[in-house]
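Shown here: the complex without one of its protein chains, the others still in place.
Letters A, B and C mark the chains in the order given here, with residues in each chain numbered from 1 onward.
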Amino acid sequence: MTEKNVVTAIRDALHDEMAGDDRIVLLGEDVGNRGGVFRISAGWMQEFGEQRVIDTPLAESGIVGVAIGMAMHGMLPVAEIQFADFIHPAFDQIVSEAARIRYRSNGAFSCPLVIRAPCGGGIHGALYHSQSIEAFFAHVPGLKVVMPATPADAAGLLRAAIADPDPVLFLEHKKTYRAVTGDVPEERHIVEIGTADVKREGTDLTCVSYGFALHTCLDAAARLLQDEGVSVEVVDVRSLAPLDTETILASVHRTSKAIIVYEDNRTYGAGAEIVATIAEEAMFDLDAPIVRIGGPDVPAMPFATPLEHYFMEPEPDQVYRRMLDLARA
Amino acid sequence: MTEKNVVTAIRDALHDEMAGDDRIVLLGEDVGNRGGVFRISAGWMQEFGEQRVIDTPLAESGIVGVAIGMAMHGMLPVAEIQFADFIHPAFDQIVSEAARIRYRSNGAFSCPLVIRAPCGGGIHGALYHSQSIEAFFAHVPGLKVVMPATPADAAGLLRAAIADPDPVLFLEHKKTYRAVTGDVPEERHIVEIGTADVKREGTDLTCVSYGFALHTCLDAAARLLQDEGVSVEVVDVRSLAPLDTETILASVHRTSKAIIVYEDNRTYGAGAEIVATIAEEAMFDLDAPIVRIGGPDVPAMPFATPLEHYFMEPEPDQVYRRMLDLARA
Amino acid sequence: MSTRVAPTPHGALGLTDDDLLAMFRLVLTARLLDEAALRQNRMGRAPFVVPAEGHEGCQVGTAWAMRRGVDVWLPYYRDGGVVLTAGMTPYEIFLGIFAKADDPSSGGRQMPSHWGHRALGIITGSSPIATQVPHAAGIAYAITYRNEDAVVACWFGDGATSEGDWHEGLNFAGIHRLPVIFVCENNHYAISVPQSKQMAIDDVADRAAGYGFPGVVVDGNDVLACYAAMKEAHERARAGEGPTLIECKTYRFLGHTSDDDDKTYRSRDEVEEARHHDPVHVFGEYLRSQGLLDDIGAEELRASVKGEIDEALAAAWDAADPEPSSALRHVFAEDGPEDGAEGGP
Partner (left out) sequence: MSTRVAPTPHGALGLTDDDLLAMFRLVLTARLLDEAALRQNRMGRAPFVVPAEGHEGCQVGTAWAMRRGVDVWLPYYRDGGVVLTAGMTPYEIFLGIFAKADDPSSGGRQMPSHWGHRALGIITGSSPIATQVPHAAGIAYAITYRNEDAVVACWFGDGATSEGDWHEGLNFAGIHRLPVIFVCENNHYAISVPQSKQMAIDDVADRAAGYGFPGVVVDGNDVLACYAAMKEAHERARAGEGPTLIECKTYRFLGHTSDDDDKTYRSRDEVEEARHHDPVHVFGEYLRSQGLLDDIGAEELRASVKGEIDEALAAAWDAADPEPSSALRHVFAEDGPEDGAEGGP
C-alpha cells in the first residue's frame, strides 16, 4: 500500500498500463509537452514517443472519432477530454458511434475505448470548467460510465476501463484530484466496473453518493456519529453504468432509510434513477420518504465565490442537516 | 374545431405563426423545395421566400449555431433537425450555448429559439431514425423540452414555444404524425409550457406517460375499463421540462397507485425523474410500489420487424398487463 | 521510323482485359441489383432501399484500386458498387435488404446499405453523415502505428463535406500524413439541397489545400479516370506521402432513397440530361471500342448477372429472420468467440 492522492493514482495506473501494453495510446489536447493541464502525462511524450502520446488539434469530435478508428483497428486508445465541459462536441461520436458499434454490427466489431474527462466543480472553474456530465452518458446503452472518488478506486477502475472490451467513460472529479488521498495497493489491482462499494458501514440510514459529493457525505456521517450518535451507511456508487442496484438495495434493506446526494443539477440527474430504483424495489422496506439532494437547476456553476458557494451548498451544512432530519423522521 | 392529424396540426400552426410574424424563419436540411422530409413546409419557400425558408448545409451544429446567432439578433428562428437522432452533433451548441446565453450574461442576452425534432420509433426507422432524446435535454437547465401527443397540444405547444423568450426543444413523435388525429381549435390557442394534462380521468391508478406511448396507455386504459372494470387515470406529461409535478402528484394522491410508461431506454430515462418525484413527495399516499415501464436498454431500435416489435413490446400487451397487475396489487 | 501501337488507356493503367471485364461486371451487377431491389420495394417486400444508380462508375472505378482483404473500406450508404468490389456478394446484400439474421452488416439490425463486413475489412457504418471520416483517419493512424501495409479509403457524398466531422477527420489525416484516401461522390445534391446551398465553391477538391494534401477532380462517369486517380492516391498513401481527396463528379439518377420523391426538387430535364452520361453505358462503349464486348457478349453478361442476382435474392428471401429476443444481445461483449475484444480487422 502507498498513500497517494487521486491524480497521482490515475497517473501511476495509466503509466503502468501504457508501459505494459503498446496497444495503448493517449490522445488529446496538450497531453504532450504540456503533460496535460493536470500534468498527468508530464514527460510521457519523451518516454513513450510522439506516436503514443498524441497532441491533437482542438477538436473533441475528432479526438473521439479518431480514437474510435484506432479502437476498431487493434489499438487501445485512451482519449483525454481536457475538461468534461468540452465533451459535448463529441456527443455524437460517443452516443451514435462508440456506444453502438458492437450492437449495430451484431457483435462483429467492437470499440475498446476509454475516454477520460475531468469533471465537477467547487474549484472556481465557473460555467465551463465545473460541469457534471454523468447523467447524459449513463443513459446511453452500450457505454459504461464510472466515477471513482478515492485513489484506490481511481487506479482500479482505470485499469478495468482499459481492459474492458467496450467503451468506458472515466470521470475524474477535479476536486478529488489533490484533496483526496488514500492507500493504493502496490500490485495491479482491478476494481470491477458495475460494483458499488460501501465506504462506511452504518445502521440508521443509507446515503448513496459518488464523486466529490461522497466525501461531503462521509464527512457528515462521521460528524453525525460523533455529535448525535446517528449511524450512516455510505454507499459509493462509483459505477454509474452499469449501476450496482444490488449493493444499494441491500443497504437500504438494512437501514430502511435512504438519502441520495449528488452535485449535478438535481432534476433528471443520475440520482433520479437511484431514487426510482429504491422506490420500485424497496418501497415497503422504507420507514421514511427517500431524500434527494442535487445541485440547483441552474445551467452551471458560477465563478464569483459567493455564487459558487451557493451552488455547492444552498443551505449551510445541508447534507448533515438533511441526514439528521431523516434519521429522526 | 377541425379534426386533423398531428403533422397537419404542426404544419398549420407553424404556417400561421410564420404568416403573422416575419421575425420567424425556418431553417434546416431539405426544408425548401423538398418541404422537409415530412412535407411540413411544402410550398413555403415559394410562399415566404428563400430568406425565410432556408435550406442549410448538412451540418446540425451549424444549423443550431446559426439559429442562435439569429435569435440573439432580433429574429425568431425555428430550426428543424431532420431526425432527432441527428441532433447530437448540435449537442454542444444546445447545451453550452443556447441554454446558457441568458444565464451567463446575467440576463442581458436571450435566445428565443425553437428546435423541432421528429423523434421516436416503431416506424421501421432502425437504429438511427427511431431515437428518443428527451432524457438528454430535459436535464439541461435553461432549456425547455416539450413533447405533444395530440394535434391540439402540438399546435398549442408549438405556438407557446415560438412565443417563449427562451430556447425550446419541440419533440414530435413520428408515429403520432399520421396515426393520431383529433380536434384542434380554430382560434390561435396556446398550451402553456410546463403544464401536464389529464387525458383520461380514472380512480384506480394513475398512469403517467407522453409521446406515442401515451396512446398505448390510453388504449390499454380503455380496454381495462371495458374488460375488467379498472379505472385508469392517464396523465400526459407533454412538457418534460419544466415538469408539472403538481398535476402528476395530485392524480397520484387521488388514485394511490402509479405506473410510468415511456418508450426511451428505461435506465436513467425521463421516467426515472417522475418515479423519483412521486417517491419523494407522495410515498405515504401509495398503496403499491410504483411501476415503471421503459424501453429495453439497448443502444437503439433495430430494423428487422421481429426485433423492432420486440423493442416496442418485449412482452405482449405489457402496458395493459402491468396496469392490471397494479390495479390488483 | 518504327511504328508504335499506342497503349490502350486501360493497359497504360496496368489493367488487363480481364480486369476490365471484371470491372464491367461489377458496374452492371450494381445497376441490376439496384433495379431488383427497387422492384422488391415496390412489391412491398423491401421497406427501404438506397439506389446507387448513376454512381456505379465512380464507385467501382475508385474501389478497384483497393486490395481486397488487405485494405480497409469505409463506404457510405450509397456505395453498393464499392462493397461489391470489396467482395460482398449480392446474396449478402439481399440479406441486408430483407433484414435477415445472417446479414453480415448487422444481422438485420440496421437499415439496408449500412455496410459492415469484418472479414472483408468493410468497417461498420451508421446513418449519421460523415462520422466515418475521423474513423478512417484513426484506422489509418493505427495502420501506420502497427507498421501495416494497408490503405484506408473513405467514401461520402457532397453533403458530408459540410459536417464538422468531415473537417476534423481530414485535418487529422493531413497532420499525420496518413495512408487514407477520401473519395467524394459529388452528385450535387444532399437529398434536395443543391450544391449552391451547401458550399460557395464549385469543387470540393479545393478544400484539400486547406489540409495540406492534394485534391483531384475526376469525371465520375469515366470509370478509368476514377481508377487512375485512385491508383495514384493509393500509391501516394503506400509511399508515406499522405492522404488525397478525390472528387468524382457524378449524378444520382433516382430518388435519394425509396422514400424520396426527387420530382419536388429536380427537373426531369436535368435528370434526363445526366442519364446521357450514364457510366454503365459509357463504360460499355469503351469495352466495345476495345473489342472486349459486343452485342452478344453484352446480352450474355447481363443474363449471367441477372441470374446471379435472382438466385441471390431468392435465397436471401428464404433465409431466417432474427430471433425477436436477440434484440437484447451485443450491447456489451458476451462470453464466447463471436465478440472480438480486439476490434476490427
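To be clear about the criterion, a residue touches a chain if its C-beta (ideal position, glycine included) is under 8 Å from a C-beta of that chain, and two chains touch if they have at least 3 such contacts.
Values in this document were obtained by computation on a predicted structure and should not be read as measured data.
Residue-wise, the contact with the chain that is not shown comes from C:209, picked out of C:209, C:303 or C:320. Contact with the chain that does not appear here is found for just one residue of A:5, A:56 or A:105, A:56. Although one chain is not drawn, the whole complex shows that of C:174, C:220 or C:279 it is C:174 that touches it. Summarising the interface, subunit C meets the missing chain with residues 162-168, 171, 174-175, 177, 196-201, 206-207, 209-213, 242. Interface with the hidden chain, as seen from subunit A, comprises residues 29-30, 32-35, 37, 42, 55-59, 61-62, 85-86, 88-89, 124-129, 296-299, 302-307, 309-311, 314. Contact between subunit B and the absent chain runs through residues 25, 51, 56-57, 59, 61-62, 64-75, 77, 89, 92-93, 96-97, 100-112, 141-142, 144, 165-166.
By definition in this document, only the chains that are shown with their structure count from here on.
Of all chains, the one whose mean C-alpha position sits at the greatest distance from that of subunit B is C. More C-beta pairs touch across one of A-C and B-C than the other; that pair is A-C.
Here the CA centre of subunit A is 30 Å from the CA centre of subunit B. Taking the mean of the C-alpha atoms as each chain's centre, subunit A and subunit C sit 42 Å apart. Computed centre separation for the pair subunit B/subunit C is 37 angstrom, with centres defined by C-alpha atoms. The residues of subunit C that reach two or more other chains are 106-107, 109-110, 114, 126, 128, 164-165, 331, listed in rising order. Residues of subunit A found to touch two or more other chains are 61, 89, 92, 96, 100, 103-104, 141-142.
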